[in-house]
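Of the protein chains in this complex, one is absent; all others appear in place.
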Amino acid sequence: MLEVALRHRFAADGFSLDAGFTADGAGVTALFGPSGCGKSTILAAVAGLLRPQAGRVVLDGQALLDTATGIFLPPERRRFGVVFQEARLFPHLSVETNLRYGERRAPRGATGPGFEEVVALLGIGHLLARRPAGLSGGERQRVALGRALLARPRLLLMDEPLAALDTTRRAEVLPFLARLRDAARLPILYVTHALDEVDALADRLVLLEAGRVLAEGGVEALTARTDLPLAARRDAGVLVGCTVLAHDAARGLTRLGFGGGELLVPLRPEPPGSRLRLRLRARDVAVATEAPRSLSMQNVLPATLEAIAPTGTPHELFLRLAVGPTPLLARVTRDSAERLGLLPGQMLWALVKSVAFGLPAPASSRDGPPS
Amino acid sequence: MLEVALRHRFAADGFSLDAGFTADGAGVTALFGPSGCGKSTILAAVAGLLRPQAGRVVLDGQALLDTATGIFLPPERRRFGVVFQEARLFPHLSVETNLRYGERRAPRGATGPGFEEVVALLGIGHLLARRPAGLSGGERQRVALGRALLARPRLLLMDEPLAALDTTRRAEVLPFLARLRDAARLPILYVTHALDEVDALADRLVLLEAGRVLAEGGVEALTARTDLPLAARRDAGVLVGCTVLAHDAARGLTRLGFGGGELLVPLRPEPPGSRLRLRLRARDVAVATEAPRSLSMQNVLPATLEAIAPTGTPHELFLRLAVGPTPLLARVTRDSAERLGLLPGQMLWALVKSVAFGLPAPASSRDGPPS
Amino acid sequence: RAQDTLTVFAAASLTDAMRDFAQAWQARGNPAPRLSFAASSALARQIEQGAPADLFMSADEPWMDYVQQRDLVVNATRVSPIGNALVLVAPADQARPVALARDTDLAALLGPQDRIATGDPAHVPVGRYAQAALTWMGQWDAVSPRLARADNVRSALLLVERGEAPYGIVYSTDAAASRGVRVVGTFPAESHPPITYPFALMRRAQGNAQARAFLAFLTGPDSAGTWRRFGFALAR
Amino acid sequence: MNPGWLSAEEWQAVRLSLEVASRSVLVSLLPAVLVAWLLVRGRFPGRVLLDAVVHLPLVVPPVVVGWGLLMLFGIRGPIGAPLNEWFGVRLVFTSEAAALATAVMSFPLIVRAVRLGLESVDPGLEAAARTLGAGPFDRFLTVTLPLMSPGILAGTVTAFAAGLGEFGAVITFASNIPGETQTLPLAIYSATQTPGGEAAAGRLALISFALAIGGLLLAEFVARRMHRLLGRA
Partner (left out) sequence: MNPGWLSAEEWQAVRLSLEVASRSVLVSLLPAVLVAWLLVRGRFPGRVLLDAVVHLPLVVPPVVVGWGLLMLFGIRGPIGAPLNEWFGVRLVFTSEAAALATAVMSFPLIVRAVRLGLESVDPGLEAAARTLGAGPFDRFLTVTLPLMSPGILAGTVTAFAAGLGEFGAVITFASNIPGETQTLPLAIYSATQTPGGEAAAGRLALISFALAIGGLLLAEFVARRMHRLLGRA
C-alpha cells in the first residue's frame, strides 16, 4: 500500500501541485492526465528525486518522506525503479552494463525477472555491446525499461515507458509487465496517455488535471462513470472482470463468464479458471429492442437500460446498461435512441462483437471473482 | 514531389539502411515501422543532418543530395522544418525565443501559420516566458512542433511529434496539421507509431522494416491489403474517401457518400461537398446474411464477399468485401464464418456502427472524388 | 650524507666560471661538486631553510650578511676574492665611447623614448651598484625614471643587445661575453661600492674537508687565471 | 582614491595590475575562442602542432616567453620592426607590452577552458539550428557561443587570476618600470628579493589575494546568472 500526499509549487507564480492518492500493495496504479498536469513531478517526488515543499510518501506503513517530521529517505535507499520519460541511459556504459547497473546493486535474495528473459522480451539482445549514443528512440526506451526492471525494485515508477514503441512491441511488453506485477507482487505507478495500457495493466486509476486529483479509484468503477473526462474519449467504455470458463479450440472461441452472463471471444491462451479483464468500449456495444438473428455478432446479452446520459457530443448519448450486476456503456446516436424509443428501465439486448475487445491481458489476481 | 533513395551503414556490422520512396508534392507521407527500423535515420538524411554513404534526395526536381555527382545542400539552405524525436529546444533561450528562432530566419514573403495561432493551438501561451529546462515532456514536444512550423519550411519532417501528447491535445493538433498541409500545400514526412495519426493525415504510407521498404503507396490502397503487417494490427481496416452529402442537425447525423453508397455518421462540422476520409476498422464491420432489423447500427450496406483471407491469428478471418467499387475488410471469427456458411461471391450485408469511425479529419483536397 | 659530497650554491652570474672550476676540480681526481645556480636572494633564503649547501657564493654582500646574521656561516671562512667592474654598454652597431665622470649628462644621450637597461635597483645587485654610481655622478634623479629595470643582468644585457635600450649598465664580465654589445664606458671604481663576490663555508659543512679544499681551490692562486678569463677582477 | 595604507607606488601597481590583467583577457578572448574552435572542430593536418604552439607558453619558463616576445616584438624583431617603422609603435617598456606578455602567458589557459566548454555543447542543438535556417556564423553566435559560455567564463577567470600574478614574462619583455609596467607581482617580487622585504611582500600578496577574491565573487555572480540563463539551475 502506497500513500502519497504532495504539495509543491515551482517558483512563485509557477505550476502548483496538490495531489494525494493511494495505490494498492501489488497492483498497477495509472496516473492519467493531460500534458503538464504534474505526472512526472509526482513520480519524481515518490522516487525521492524531488523534495516537495510539503507532503508524505508512505509505503506499507514505512514513511519515506514526511515533511512534517522531517523524514526523508534518499532515493538510493528506497529501491524504487524508475523508467524516466527521457530514458537517461548512462552514455559511457554499454547497453549491457546499463542493464546490469541496477541488478548489481540489488540486495541479495531480491527476486525478479532474469537478465536473459528481459533482454529477449524487449528485443535488445543485438544491442548489448552497443553504447546508448547511437540507439533509436524506441531502443533507448526499451533499455531504460530493462534497466529499471533488473534493479529488482520494490516499487516501479514508469513515465510513459511505451510511448516510443510500436504497437507490436507494446503488445509484447504489456502482458510481461502484467505478469511481473502478479508474479513479483510488484506495485507499479504508471504514467500513460494510452487507454489500452490502462486496460491491460491498471487496477487503480488516478485522474489528474492541473496538479489536482480529479478522481481516484478502481479502474472498473471509474471507467463506468460518465461524468469524467475519460467518458469523452472515443475509446471510452467499461472494464469488465471475467473468468475463463472453457475453450472451444475447434471453433476458435473461448467462453468467458462475468457477473452478467457469458461472452464468446476469440481463443485465449489462458487456462480455464484464469481471470481476465476486457474493455467493452461504449462504441462497440450496440443495442436492439428485439433479439437479433443472423448476425456475425456472437454476444447478445439481455440488459436493462438504467439511464441515458449525455456524452459531451451533442448528438450522441450514453446508454447505461446493467447486464446482471455488471454495468455496461453503449454509445448511440440520439437518433437511434429516438428511433428505438429507448426509455430507462426498458429491457434491451446488448450486442457485442466478439472481436471488439480492448487489448486483453491477464487481470491482476487480486480482482474479486465475478459475483 | 520528394524522391528519396538512401544507402547507409553504421559501422561494419551495424544497422544498414537501403530505402527508397517518393512523397507527393503537398501531402503527408507517413513512415511506419517498428522501433529501430530506420525512420529517424531517414529523416536525418533528408534534412541533411546525416550524409548517407550513397543516395539521392530530390525535391521538385532540385537535387539536394546526390552522392553520385557530389551535390550536397547544407541543412540550413534546405528550409526543411524538423521536429526531432527528442525536442532539442535551445536551453538558453526562452520558449518564445525558441519559437521565433526559425521564424526570424525564414525568407521574407514565406507564408505559414501566425505566431499567435500556433501558440494558441498548441496551448503553450502560458509557457512563453519560461525556459525549456522545467518543461514537461509534452510541453517540450509542443514547443518543438511550434518552432518547426513557424520556420515556414517548404517541407516538414516530423518524428513522432505527438507521441508525448494526450489524446485531447492530439485531437486538436492533428486537424491543424491537416489544414496546414492543405492551406500551405506543405509536404510532410511524418514518422509515427499511431495508426490514428496515419488516418488523420497520411496520403501515402511507406512501410519500413529493418532498413528496407516493405511497401509504399496510397494509404487507401495499402490499408486494404491483408498481406502487410498493417493487417495484423487490431485496428486494421480500410480508409475510405467520402463526400459530405447532407447534414441532419435534428437527428445529429451527417450523410456521407462514398463509392459504394452512403453512410450515416454523427454530425460533422464540414459543409456539404467537403471530402472526408474514414477508417472502417475490420473489427467494427460485422456481416449478416439477411438484412437486419431493429439494430442501433444505422449503416447496413449490401456487399459482395470477394475473398476470405487469414488474419495471422488462427481463429479469425478477414472478409474482403466489395461495397460497390469500395473495398472493405471485416474481421470475424472462423466460427462465425462457418456458422453463417460464408463463401466467396456471396451477397452479404455489411453492418457498420455509425460511431465506430477512426478519428476523422479532413482528407487532403487532392484526394480523388469517390467514383 | 657522506663527508665527501659537496654542494655549492652560487649566484647565477657565476654559472660559467663555476662550471669550469668544477671540471678542473674533477680533473684533479675529486668527485664532482653539485652546483646550484639561482639568484643570490633565493639561495640565501634556501640556506636559511636548511638547504644542504656547503659553500655559498653570493653575488653581493647583503645576502651573505643575511645568512651570516642567521649564524649559518663559518665566519672565519668568509672571503671576497673576486670583484667586477660596472660598465656602460651600447649595442655593438651603434657604440660610441662615453666618458663617465661626475656630472656626465647621461640623460642627454637618450632620445625621448629611450631607456637605460640595468638590473632593478630594488633588488638586483647590478641595479644597486648602478644606482650608487648614478647618484655619485649626480644623475640619479634625472636617469632613474628612464631606467628599464630588468630581473637580472642577463635580461638587461638582452635589452641592449636587441636594441630596445641604447645603453645598459652591466658588469664587465657580462659585457665581455656578449657579442651584441660593446663597452662604451667604465664607471670609476670610486663611483660605487666595490663589486665583490663573498664566498663562505656553511656551518653545516664545518667538518667537510672537501668543501674546505674546494673553497681553498677557488680562492687560491691556481684559480686566478680562470677568474680573469671570465672577466672577473681579483680583489686587492 | 588612494587609501592610506598603500604607498602611491603600490597603489599604482594595483591599478596597473588590474588594467594589465583585464586588457590581457580582453585581447586574448576572441583569438582563444577561434583557436579553441579550430582545435575542437577543425580537421586539418597541423592540429596537434597548433595545439602544441598554444601550450608553448606553459611549457617553457616564463622568462623564455618574455625573451621570445622580445625577439618578435622588439624594435629589431620581425613584427616589432615594421610596427615601429610604419606606425611608430614601440611596444617594449609599455603597459601594452605587459598586457601582451600576460595575454600570451594566459592564452593556453583560456583556450583550454573554452575548448572544454565547446566540447560539452550538444551537437544536436546545432543541428536543430541548422534546420531552422541558421548558417555557420549565425548558429555559432546564437547557439554554440551561448552554450559554451561557462567555459569562456571559466577561462576568463583563470586568465584574469593568472594575469594578476604574471611575472617572469612581463619583467623580461616589458621590464619593471614603476607606473608603467610595474604590476603587483613585480612589486611583490622586488620586495622578496630585498633582505627584510617579507612584510611588504606579504602585504602586497594579500592585496593580490583580495583582488582575486573580488574577481571570483564577480565571476560567481556571472556564473549564477549564466546557469540560470542556460536553464541549468
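So that you can tell them apart, the chains are marked A, B, C and D in the order they are listed, and the count of residues begins at 1 in each.
To be clear about the criterion, contacts are C-beta pairs under 8 Å (C-beta built on N, C-alpha and C of every residue); 3 or more make two chains touch, one makes a residue touch a chain.
Because the structure is a prediction, the values reported are computed rather than measured.
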Shown chains that the omitted chain touches within the full complex: A, C, D
Among A:R131, A:R185 or A:H247, residue touching the chain not depicted: A:R131
Absent-chain contact - pick from D:V14, D:L109 or D:A127: D:L109
Contacting the left-out chain in the complete assembly, out of D:W37, D:F73, D:F93 or D:F167: D:F167
Residue among D:A8, D:L26 or D:V60 touching the omitted chain: D:V60
Selected from A:L17, A:L31, A:V82 or A:L351 as touching the chain missing from the view: A:V82
Residues from chain D at the interface with the omitted partner, ascending: 48-49, 51-52, 55-64, 67, 108-109, 112-113, 115-117, 119-120, 150-151, 154, 157-158, 161-162, 164-168, 185-186, 188-189, 192, 201, 205, 208-209, 211-213, 216-217, 220, 232
Chain C, residues in touch with the chain not shown (by the definition above): 7, 9, 12-13, 15-16, 34-38, 42-43, 45-46, 48-52, 152, 154, 157, 173-174, 176-179
Chain not shown, touching residues in chain A: 47-49, 74-76, 78-82, 84, 86, 88, 90-92, 101-102, 105-106, 131-134, 147-148, 151, 157
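Keep in mind that, in the parts below, only the chains that are shown with their structure count from here on.
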Rounded Å distance between chain C and chain D, as computed from the means of their C-alpha atoms: 35
Centroid distance [mean C-alpha coordinates] between chain D and chain A, Å: 60
Sites on chain C at which at least two other chains make contact: none
